[in-house]
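For this depiction, one protein chain was excluded, whereas all remaining protein chains were kept in their positions.
Presenting chain A:
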Amino acid sequence: MILRNTRRRPARRTAFAVLGALVLTITLAGCGSSDDGASSQGGDPIAALTAAKKKFDEASSVHFTMATTSKPAKGTDAVLGAKGTLTHQPAFQGEVKALYIGITADIPLIAVDGKVYAKLPFSTGYAVINPKEYSAPDPATFADPAAGISGLLLKLEDAKKTGEKRDGKLVVTTYAGTLPGALVAPIIPSADAAGTYRTVVGIDDDGRIATLAVTGDFFSGGGDVTYDLAFDDYGKNVTISAP
């Protein structure tokens, strides 16, 4: 009896030591997160959005990603995402994720000098395509100051500062409003031109657009779908040329 008790004690002690170490780790981890990155962005949403648009338009290049986790219910074609680099040439180089006959395909794409070159599935080289015929956007126009992404910022209706949100290492200040579908469609072609889309813009500490989330009925009647856009690597020296 006594023997068993003495045998047990060290085990219990180590158990507490292990637990103690873990609690410490968790507390330390918690400490790291407790600074609330209070970035004051000025109260006026219009001023902040205008400044962000200016920075976007002035940057020589921006890297961006676009993605949605939803899919159209029926086997219709849709653009589900994109990632790549935009320049103000205007040009785009990257990949577009498209849904085609119920199957997703990543399509390498270069848009420059008013032409769109795509490496379609099962082909080994780039071919010129007309993106309209593929119900895809011409990503080069994303960089257009008027019709592109930065143009959307000034057209945000009822823009209000809504708070702060974390985007990886960054903490962004969010501004929410709505956009008419006709303005969204050049970026995400499956948008309904007559619809209204709730839009949240995230602006980082440097006053640049970091995130853009557009929510609404993208897949005709399929309910709310959100497309998340993220922007980083502003102002890299990039020149995009035709393949």
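We adopt the following convention: a residue touches a chain if its C-beta (ideal position, glycine included) is under 8 Å from a C-beta of that chain, and two chains touch if they have at least 3 such contacts; residues count from 1.
Criterion: contacts and distances are computed from a predicted model.
Peer 1: Select, from "MFS transporter", "Molybdopterin synthase catalytic subunit", "GSCFA family protein" or "Xanthine dehydrogenase family protein subunit M", the UniProt-recorded name of the complex's unshown chain.
Peer 2: Going by UniProt, the chain not displayed is called "MFS transporter".
Peer 1: With the full complex in mind, choose from A:46, A:127 or A:146 the residue touching the hidden chain.
Peer 2: A:127
Peer 1: Pick out the residues on chain A that sit against the missing chain.
Peer 2: These residues of chain A touch the chain that is not shown: 7-8, 11, 14-15, 18-19, 21-22, 25-26, 28-30, 32-37, 71, 74-75, 80, 100-106, 120-125, 127-130, 133-134, 164-169, 171.
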